[in-house]
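Please read through the structure below; I'll follow up with questions.
The complex appears here minus one protein chain, its other protein chains still in place.
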Amino acid sequence: MSAEVELVGAFADEERLVHCIGQLKAAQTRFRVFSPIPSHHINSAIYTRSSFVRWFVLLGGITGIVTAFMLTIGTSLEWNLVTGGKPIASIAPYCIIGFELMVLFGGISALTSWILLANLPTFEPLSGYRPRFSSDEFGLVVRCAEADAERFESVLRDAGAQEISREAA
Amino acid sequence: MSPNSETASYRPGASGIPPSANLSAQPLSTIALVLIGIGILTFLIAITHGLAQRAWEAFLVNLLFFLGIAQGGVVASAAFYLTQGRWAGRAHYRLAESFSGFLILGFVLFWFLLFGREWIFPWIRHPVPAKTTWLNVPFLFARDGIALGVMTLLSLTFLSASRSEEARQWAATSANILMPPPIIRRLAPAVCICFALVYSLLAFDLVMSLSPLWHSTLFGWWFFAGAFWSAVVTMAFTAVCLRRVLGKGNIFTEGHIMRDMGLMVFAFSVFWVYTLFAQYLVIWYADIPMETFFIVLRVHYLPWAFMSWLTVSLVWAIPFVTLLGIRPKKTPAILGTVALLGLVGIWSELYVLIVPSLSPRTIPLGWIELLITAGFLGAFWLCSYPGLKIAAAAAMEPIGESH
Amino acid sequence: MSEGLSRRSFIKLAATAGAAAAIPGCEPAARNLIPYVVPDENVIPGMPTFYATVCTECPAGCGLVARVREGRVIKLEGNPADPISRGSTCARGQAALQEVYNPDRLAGPQIRGQNGFETASWDDALKTFNGHLGTASKAGKDRVAFISGPLGPTQTKIAQLWLGAYGSNRFVTYERLADNAARVAAKASFGRDDLPIYHIDQADALISFGADFLSTWGSPVEFHRQYAAFRTPKQRHGQLTLARATYVGPLMTMTAAKCDEWVATSPGDEAAVALSVLNVLVKQGWVSRNSGIDLDALRKLVVDFEPASVAQKTGVSAESIMRMGESFGQSESAVALAGTDDPALHNAVAILNAVTGNVGKTVVFAEGGPAPASSPADVEALVKAMAAGEVDVLVVAGGNPVFSMPVAQKFNDAIGKVGFVAWLGTVPDETAAVAHLRLPTDHSLETWHDTQPRAGVHGLGQPVMVRVFDSRPLGDLLLASAHAGGAKAEQVPWENTADAVNAAWQDLGTKAGGTFDDFWEKVRRDGGHFEDVKAASVSLDAKIFQAYVPAPQPPAGLAVVAVPHIFFYDGRGANKPWLQEIPEPVTQLVWDGWVQVHPDTARSLGVSQNGIVELRTDAGVISLPALISEHVRPGVLAVPTGQGHTAYGRYANGKGANVWSLLSGWGKVAAVKARPTGDVRRLVSPLFRADQMERGIVQTISIDDLAKGVLPPSDEPVPPQPYEMYAPFAYPVHKWAMTVDANSCTGCSACVAACYAENNLHVVGKDYVEIGRVMSWIRVERYFPPKDKADEAPLMQVAPMLCQHCDRAPCEPVCPVFASAHTKEGLNQQIYNRCVGTRYCNNNCPYKVRRFNWSLPEWDEPLNLQLNPDVSVRGAGVMEKCSFCIQRITYAELNALIEKRPVRDGEVQPACVQACPSKAMTFGDEDDPQSAMMQRRIDNKLRRYLVLEEINVGPNVTYLRDIYQTKGKA
Partner (left out) sequence: MAAAVKDINLDPTFADIDRSVRAIMEPPGLRYWLWIGFLLALTLTGGALWTNQIYNGLQVTGLGDPVMWAVYITNFVFWVGIAHSGTLISAILYLFRTRWRTAVYRAAETMTIFAVATAGLFPVIHLGRPWFFYWLAPYPNQRFLQPDFRSPLTWDFFAISTYLTISSLFWFTGLIPDVANVREIATGWRKKFYTIVALGWQGSDRQWRHFSMAYLLLAGLATPLVLSVHSVVSWDFAMGQLPGWHSTIFAPYFVAGAIFSGVAMVLTLLIPMRWVMGLEDLITPWHLDNLAKVILLTSLVVSYSYIVESFMAWYSQDPIELMTFHMRYFGPWGWMFWVMVACNCVIPLLLFSPRIRTSTVPLFIITIFVNIGMWFERFVIIAGSLATNFEPSQWRFWHPSITEMGITVGAFAWFLMLFSLFARFMPIISMTELKEGITWLKQALRQGYAKAA
């Protein structure tokens, strides 16, 4: 297998990029997209299934509720102090704690899970990243065998990449 | 698309409707007529055979139920304008407005309460001395009648504005930040404000005053939130039906619209339970007899406890659990079932609010209630039918450039 | 914080305990540490010891039981064995502790030098004392004089012997509020030297002519008890009736407010009214035949006193007079009381009682009464002598004449003429300020003393603790001085007061029979010797019909009336912070003096509420903020006594003004010129609104309804059942609860004082009271009916308001840290250590009985020695409130546990319940239907109510409605 190269194409326009992604997927090559904005077009063009984060959040939420009710009911029974003639385990008010902890745990797991799933934090840039990809240009990085480089360059160019650079992987 | 084609396609029962959209409603309408007949008959038999109490209870429950749907629909449409929600082009506007036909009938039926007042308003037989200034028959019917009249007129005005050419133009294009036409900009807020006030008033007078000692400041709000939600679920349900009925190419086949419908059902069901909990918790906590007796009777003692919890599960628990994810929202079968159950829930909500105040010991739920409800259902269908045809027509039009 | 403080005081207390062994002890002054070298069997650390003794705060002479912990008296309680107090006290009695531990007490002997007083050693002090006495006695007879308040038999004897030793008999007891006119009248009308004993409880009707017998007149504690009995509805003529009480006088005093009718007269008109009542009796023939009265003389006496004419003269409505006459004449037994200084009134009242045959029934003279105290004449004689320079040495042992002596006596000039003035007492007062020598004497709780308030009651006061300061018993000082003066042993046989008292009681002992040791043991335990007295048979002296002098006309124009203050009395109470902080029952004002003005008078004077008014009489001038109220007769300016001290300690000085300085004579009334100065001083009360806006906090029921057995009509809608949100909790062991009878409660605030003493409540001062930082756990709710409802309500509605210990307490669940929770015995408990001070509990307390520590509580040393070691002192930032005296509950329960028996009913008595002189409060176990508390509820079904019942918090304090007589009905 010959050495691999990376082609970095910069796009000004989102739709062109999406179009190009379609072609690359058809060609079944490995590529990466840099985008200054969240774009569900790009996202849906690349991925068919939505992120796992939601399962973590669901898990977190349920954990929160369970924790809350164990905490509230448990501690009440531990001391069974009567206040205001209300039942020792007063479910109605405990629902509030339940809700808050659900949100709290859910939120925390949302943050942690997305950061971890996105391989963050990291401090060496991904290959092919250009500062302006965080600002005003989209980047498309194609990884392919040196042999295919030409072909993909043309794909990119036809798709409307403004400038294309090639670097060794 | 060209404006003319729209106008053509729009006029009720106009020829321009695509054949598939032409609901074959003849059998349904006949059934509806039969139901109405049965309903009226039952009602008459009931009041003549010493069952007037139950008859009037059922009457009031259904009146408020269907009036709520009809009015809620109009408000929903107004709300769409205010939020510039154009996610279903104009279809969801038409859909929301389609039940408005019942408004006038409802207004007429309201006056029938005059005949049933003796059975409906306990404070007529046993007046509460301190409250007679507010709780007396002439004043009550005067204020509620006027309020309802104003509400109805306003709604009708709004409807005509909303079905006007420019409004439809505006609704058709979602790709701009333009406001709806001026007339709408004036009417839509008016409708919403009026709805809040009038339906709070109705809640206080036609529901709360049935236990004249009880009061809850949030009650009105909760009540019209429920009415609004009942309209939303009816929309969802109808959308699901239309989706089936009007074969290919109708807008409801688009996934994101089902999702948005589901989202609305979900969101407002949560708000409903929030306002319910807000009342329950406050009353539970402070434990002031003047407030608790209303709750205790309905929540702590059978048979009402059962019905209360049924209501909560139908209106909140089931929608919440099932519609949490995105996929169920997009699945018409699920959404439709949930919506239908939701409607049952709202009906039983009204029932459990009204009936225990009048006959606290037993739970009179039998053929009288069912048949009278059936009668109302028939009437509601007939009133809504023209609106539904318009909605169907709108649903068949290709949506303007979407986001 | 709180732990620290209480620990500190505990060490102090424990340290002093050793000394308690020495009771009755002498040196050393026990404020330096003495460890338990030899543990004393009397003193078990942590357990209270109780000593019976006698109260000397006023002449009533209530028996007390002093609760002593580790050698410190921490609480005074009524002595159940004592016929006068019957286990109750008044607020003044409770506050006696604050004189024992008063920070302003004289710490040691002081001799006046060039620049003020200089502390001296006892030897020097006594040398000077005896030296002056010696020279005086050499100078001739009667060169030495002795003035004191009432001392009790033995100390009086000692004082007289001591005077004798220095060849003098200028012995004068001075009591400004002594009932001289009554004595004169008793002499004139019945030829008696003693005062009668009253049995109000025996009466069916009562008329009080200016006798404020519930607060200062006579024996308030006893009268409270009697009045409560008097006001209890009884079956009369086959119908349930309420004995009728009427008060005649210029001011609606606390007593007046608890009567059915307050007849507002100008001061001095009482006699006319009394005679007019007499007139009615005579006319109606309600004069008892067998009283052997010369009816013609009587007719002649009252002929000019037709109700109509009197009404026209005095502005009292004739109906009221008729009503009084009717109620008085119709009832089987009645009693009339005279409280003013007008002899004519006293005579009239004597006649009233006599002609209705109540002398011997409700008004009883008994043999063997105490020797009469000095009369004003004696005092005046002495003052004259002083002024004339016939006195070289004046010894003042109490009474504070400089402060309260009638101005006409020119006492201040007179005392200036005396070469050497020695002052013997506890807290230096205005008189001490002009003395040359000041000797600290023991407080009566620190020394032996005895009292004889009336026939058949011999109170024995034993020292309950070792002295706090370096003081000596008065008796010991005088005895020593007498011996130094060369008194023979046979004249003055004893070395100290203890022996003297012991000796004095020998003959009582012999009378009682049995060995003296047993007797001595017994009287020390009972706090005295109490015997039934046989009523003397007295008859009205016919001469008084002739001897009758017409009443002095009330001063034209405005009159100022000095009203004895329920707490300050003649002024002696003013330096006790509790008494300053507890609001005066009717006006509810604190920490100040005031002049009470009727709105009409105020308008004509141009005075507004809190506006300073200058009062000028021929005797003097004072300025006080005005209290505008309907409860004073127009044209009368009522000023409470006791404030206006200039040299009586930190709490008293500079508060209000001294009304005595306006009065030239012995009376309490003077013509006055009043003008607003334009300045303003806010009068402060812990209460805000005086009308309860029909919220049923203090509820009432008319005797008619009660007799009919119907509740007062209520349009309150009732919520339909079921409405209980939560299942009730069971209280298996006890469920502590209280019953409060608003009908018996007079608002006297003894409960409040007792609570301050028992629960270590700290006083906050005027400014903090004004912004709602008063710390009292129990307060007197005082309301007046709105004008339009006046006929359908009592004059004043009072009831104590304390934590209701609700079953569903709103304060509990809102506390985030469980600082407020319910105990298994139904108490609503507040855990100070857990409290973080969110104050939500108080926000949610419908009764507003919770108190927050806005600042770190402080006690001026040695007031802190009074702190109850069983109750922790709260730190700043925590919430506190009534605990039903849980420390007492625990104490009783532990005792029961040790003795393996259930807690007896009545064994637990919270301080307030215990103090209440009219026994308006009962405490007990709700689980035990036999308990007195429950019985009281059961017996008064119709009168039961819960405050703010509609919010359903399930209070454990049940109130009984106040009963009133519909106005305009006899």
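Chains here go by letter, A, B and C, matching the order in which they are written, and residues are numbered from 1 within each.
The rule we apply is simple: a residue touches a chain if its C-beta (ideal position, glycine included) is under 8 Å from a C-beta of that chain, and two chains touch if they have at least 3 such contacts.
Quick caveat, the model's predicted, so the values are computed rather than measured.
A.B. asks: For the chain that's not shown, point to the residue among C:W520, C:Y840 or C:Y891 touching it.
C.D. replies: Missing-chain contact among the listed residues: C:Y840.
A.B. asks: Which listed residue, C:S539, C:Q692 or C:Q935, touches the chain dropped from view?
C.D. replies: Answer from the full complex: C:Q692 touches the omitted chain.
A.B. asks: Looking at the full complex, which residue from B:F139, B:Y274 or B:F306 touches the chain that isn't shown here?
C.D. replies: Residue touching the chain left out of view: B:Y274.
A.B. asks: Tell me which residue among C:S855, C:T890 or C:T966 touches the hidden chain in the full complex.
C.D. replies: Only one listed residue reaches the unshown chain, and that is C:S855.
A.B. asks: Can you list, in ascending order, the chain C residues touching the missing chain?
C.D. replies: 687-695, 697, 768, 771-774, 779, 781-783, 801, 810, 813-818, 834-840, 842-844, 846-848, 850-856, 875-879, 948, 951, 953
A.B. asks: Across the whole complex, list the residues on chain B that are touched by the chain not included here.
C.D. replies: 83, 128, 130-131, 134, 175-177, 193, 196-197, 200, 204, 215-221, 270, 274-275, 278-279, 281-283, 285-286, 288, 290, 403
A.B. asks: Mind pulling the chain A residues that touch the left-out chain?
C.D. replies: With respect to the unshown chain, the touching residues of chain A are 32-40, 42-43, 46-47, 50-54, 57, 61, 71-72, 75-76, 78-79, 81, 83-84, 86, 90, 93-94, 96-97, 99-101, 103-104, 106-108, 110-111, 113-115, 117-126, 129, 131-137.
As a convention for this text, only the chains that are shown with their structure count from here on.
A.B. asks: Just the number, please: Cα centre separation of chain A and chain C in whole Å.
C.D. replies: Those two chain centres are 82 Å apart.
A.B. asks: Touching two or more other chains, which residues of chain A qualify?
C.D. replies: In chain A, residues 84-86 touch at least two other chains, as defined above.
A.B. asks: Could you say which residues in chain C touch two or more other chains, in rising order?
C.D. replies: 726, 808, 810, 813
A.B. asks: Quick one: which bits of chain B touch chain A in the complex? Just the residue numbers, please.
C.D. replies: Interface residues on chain B, with respect to chain A: 277, 280-281, 284-285, 287.
A.B. asks: Could you pull out which chain A residues touch chain B in their complex?
C.D. replies: My answer: residues 84-86, 92-93, 95-96.
A.B. asks: What residues of chain C sit close enough to touch chain B in their complex?
C.D. replies: Residues 715, 717, 719-726, 808, 810, 813, 950-953 of chain C touch chain B in their complex.
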